[in-house]
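Only one protein chain is missing; all other protein chains are in place.
Moving on, here comes chain A:
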Amino acid sequence: MALKMVKGSIDRMFDKNLQDLVRGIRNHKEDEAKYISQCIDEIKQELKQDNIAVKANAVCKLTYLQMLGYDISWAAFNIIEVMSASKFTFKRIGYLAASQCFHEGTDVIMLTTNQIRKDLSSPNQYDTGVALTGLSCFVTPDLARDLANDIMTLMSHTKPYIRKKAVLIMYKVFLKYPESLRPAFPRLKEKLEDPDPGVQSAAVNVICELARRNPKNYLSLAPLFFKLMTSSTNNWVLIKIIKLFGALTPLEPRLGKKLIEPLTNLIHSHSQHRDLTGICASVSVLISLSSGMPNHSASIQLCVQKLRILIEDSDQNLKYLGLLAMSKILKTHPKSVQSHKDLILQCLDDKDESIRLRALDLLYGMVSKKNLMEIVKKLMIHVDKAEGTTYRDELLTKIIDICSQSNYQYITNFEWYISILVELTRLEGTRHGHLIAAQMLDVAIRVKAIRRFAVSQMAMLLDNAHLIASNAQRNGICEVLYAAAWICGEFSEHLEEANQTLEAMLRPKVTTLPGHIQAVYVQNMVKLYASILQQKEQAGEKEAAQEITQLMIERLPQFVQSADLEVQERASCILQLIKYIQKLQIKEVPVAEEVIALFAGELNPVAPKAQKKVPVPEGLDLDAWINEPPSDSESEDEKPKTIFHEEEQRHSRHRQPEIDEEELARRREARKQEQANNPFYIKSSPSPQKRYQDTPGVEHIPVVQIDLSVPLKVPGMPMSDQYVKLEEERRHKQKLEKDKKKKKQKKEKRGKHHRHNSLHTESEEDIAPAHHVDIITEEMPENALPSDEDDKDPNDPYKALDIDLDKPLADSEKLPVQRHRNVETLKSPDSEVPLVEKKSKKPKKKEKKHKDKERDKGKKKEKEKKVVEEEEEEKKKSSKHKKKKHKKEKEEKSKDKKKSKKKSHHSEEEPPESVQNGTLEDEPLPVSSCAQTYDIQGNLQNDSQVTVSVIFENKSTSFLKSMELNVLDSLNTKMLRPEGSSVHDGIPVPFQLPPGISNEAQFVFTLQSIVMAQKLKGTLSFIVKNDEGSTHEKLDFKLHFSCASYLITTPCYSDAFAKLLESGDLHMSSIKVDGISISFQHLLAKICFHHHFSVVERVDSCASMYSRSIQGHHVCLLVKKGENSVSIDGKCNDSTLLSNLLDEMKETLSKC
């Protein structure tokens, strides 16, 4: 009976499971939101229950709601509860919910660390699997750091199911915690040869993804992958490997040659049976082939052939991929693709937008001087036909891209281009008005010869502004008016009907344009006005001049009333100016000269990023205050200065400072020189203006005739087609001329007269431009740096993974293992051994040797350390049983984690460089209860401190406690004691030692001078506790601070080294050691290892070496090896330090 009752109540709680919820939502289509909010209320109730099954059910429902778009982040804690359920049923749901809704910002995520660790080490592989899957979705940098070691262990799990997942998740860990890459990589590499194909393919996957981002670090794996490629039968793996090779071949050309045969075989075998993955593979083969082999025309031909088949296929997917692959080949072999122009143009008509876009990409690379007009014409037709605005915009940008690419390289006729731009302004609703405007400005400024034509076109645009600006606010095309106004104003001398244009600009309709355009209008109408004024005055038409002034005064007030500040300001300024001019005019004073002087001077285009490329002069601190900032009270009164529009600033008149003639001449000369060396600079004829007049065809552009026949078009707008025809005629004529000349040449074959101008070479490609275009190069400031490196994205997440993987691991590179931190109580924060790798600190050649040694030493330490860890493991296990304590411990751990976070953060900011001293001094012990090993580490951050790490090992069978270390300070060297303690107080060692255990403690010493070696006497006092009771014991020892321990291995380049030697403020000293039998190589390694030097340069049996002391002394060595002897010449800022160092060196060397 009781059971029934309980069950009944559960049934009530369970009145809705997931299926019910889904069904309910489907049945409440009209009031879904209401129904769901009701459900969420129920779920909230369910989550309050203690029964984990009820909670899991609720979380499951929440996950469904999350998918529908409801926020469930409020239940994050409940999800964690369900995750930590012991039953797989619930755990699975918990992890699913977590993977769906947790992200880096979820604050409770840090609570999961221990739960996940527990699940990872669960005996049930599906528990582990579910934890790994979940982790892959919400891994954070913290989780990655804390769990890296656990996951790495799982990579060698007995079950392939786990290994496979662990390998894949390792990639996520690398991304979040790049320091883990080097320690984990050897194991990852092992997995490439795992017996299980799933694990193998996972490892290939991960390495491929890593290599794709930083290929150069993975070149050494190429042979292994080559083997895999030839042996693998799995298409998925094969494709990945090929992709990897695609990234590697550009770096190693020899690889390409080796690959060519197996890859061609693959293509052939795959085209035989048309399976999808097969084709897939061959497509990626094709792509990687093309990127790898710059001069293998046969294979490229094969690729292009196969691609053509793909593109002609009726399957849209294949067509798309064919085009995509084609565009990759285009980058390296434009010629071989260009022959398929017909096919690609055909694809432009495809009804699938994706395919059309791909075809457009291809066109971009296929244009030449010869076919540019044709291609653009075709594109213009598509612009007219295109229905969607996105596609039309895409077309528009492509047209502009194609035409303007590489400094207008392919444009032979700029009139044609201007008319294309003008035609594009007819596009309605495009977002790219500013693009067209920018092009107009650019062309008009940089191609001098085109200005007259451009101005006439722009005047027409201004005249027809009402068409463009009809729905000005809605579309961006009115931006072109900005360009039009500016061009007409700036180059007003070319304007034929200036009066008319001025009137067009003064129309009331203009005030509906956006503010920044109006502002440009106002500014440029003055320019126009000035030039008209000049014209009239020169012609002696005083009346007309006064009329135009009157017109300005009448119309300008409409701009003065503008709501836009910029317009208002300019207009009122100019209105006053013109009123003043009017006064002068009435007095019959000639004013035109002075008005025109307002706008004198030539404008030059400035190269992009020009400012950025000027190096900051030495001694200039850009962040320093020029004037101290005013106090707050003052700044309140100050009003912000006028805010300019960005556009305004860009085009605001950049006045040339007054420069004397000489300087000008010099600069001109320099520029000419530069232009002469610039292959892209089309040289100007001696007087471009004159030449312009001479050129046939340009003068007679039938601008006025065209429009009448085409009533639909904007009146007065030119048709680019006209120019295409004209251009064709011109080319034809040119060709004829050329032929004639050729004949002539043949006739006077023997004539010793000069050969024909290089401009008219025989090549078909080389079509001479219609008129000599003078593309002004963009100006660069003097002494600008030529670098282009500023394009790199500093936020690239893959940058952190650019790590050299071939270097042997250093001691410090270990994955963090959770353990108690004994050194925590230490006073000096910088004594922490940093996780940061000590890479590039030591010269490469020697590296292996002493790294090995270091590793040996490291191993010793490792052994000792491991013992401690094990002990702690035990502790942990026991604490697990004590469930009550569990929570407390958790808290502690999280505290611990926080601390460690702080630490690692600290070490990231300023990695303390550590040096290890090899000296080892074991004092024989009477009771042999304790042994010490120590390291002395110099600290770059603090030039008068060294850290001594001491490893204590308990060799006795008794328990050691209350250890205290004391040192007899010398004048020079003192142990850093906590404040308030006297010189005679020892420092307690922060741990106790059970028998057979060792542990490490660190002590900081301060030094006055480092030029001499030091020896300090010290005592360690401790209490020995055993069954018989406890006794107080003492142990004396000596600490030896050698001079070499103050040196820090610092790499130095030979040029810096030479400069250092030249500087002359170094003292010199030398030694000679006889009876040396070891090889020079070995000898250098010894010096590097024991004395912390790095090799700068080595020539035969002579080497220069460098090191630096913690106090910044430079030490340079020249080591020469003769027959059985070595001479060392040293130079150093301090002669005592040098002689001491050399003595130490002598001692080391005489031992060998």
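One rule holds for everything that comes next: a contact is a pair of C-beta atoms (placed from the backbone, for glycine too) under 8 Å apart; a residue touches a chain by one contact, two chains touch by 3 or more; residues count from 1.
By definition in this document, contacts and distances are computed from a predicted model.
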{"item": "Chain excluded from display, named as in UniProt, from \"SEC24 homolog D, COPII coat complex component\", \"AP complex subunit sigma\", \"catechol O-methyltransferase\" or \"ER membrane protein complex subunit 3\"", "value": "\"AP complex subunit sigma\""}
{"item": "Selected from A:35, A:236, A:959 or A:1057 as touching the chain missing from the view", "value": "A:236"}
{"item": "Of A:202, A:221 or A:422, the one touching the omitted chain in the full complex", "value": "A:202"}
{"item": "Residue among A:145, A:306, A:319 or A:333 that touches the chain left out of view", "value": "A:319"}
{"item": "Option from A:145, A:165 or A:555 whose C-beta touches the chain left out", "value": "A:165"}
{"item": "Contacting the left-out chain in the complete assembly, out of A:67, A:586 or A:736", "value": "A:67"}
{"item": "Interface with the unshown chain - residue positions in chain A", "value": "3, 6-7, 10-11, 14, 17-19, 22, 53, 56-57, 60, 63-64, 67-69, 71, 73, 87-89, 92-93, 96, 99-100, 103-105, 124, 126, 129-130, 132-133, 136-138, 161, 164-165, 168-169, 171-172, 175, 197-198, 201-202, 205-206, 209, 212, 234, 236-237, 239, 243, 276-277, 279-280, 283-284, 316-317, 319-321, 324, 351-355, 357, 795, 797-798"}
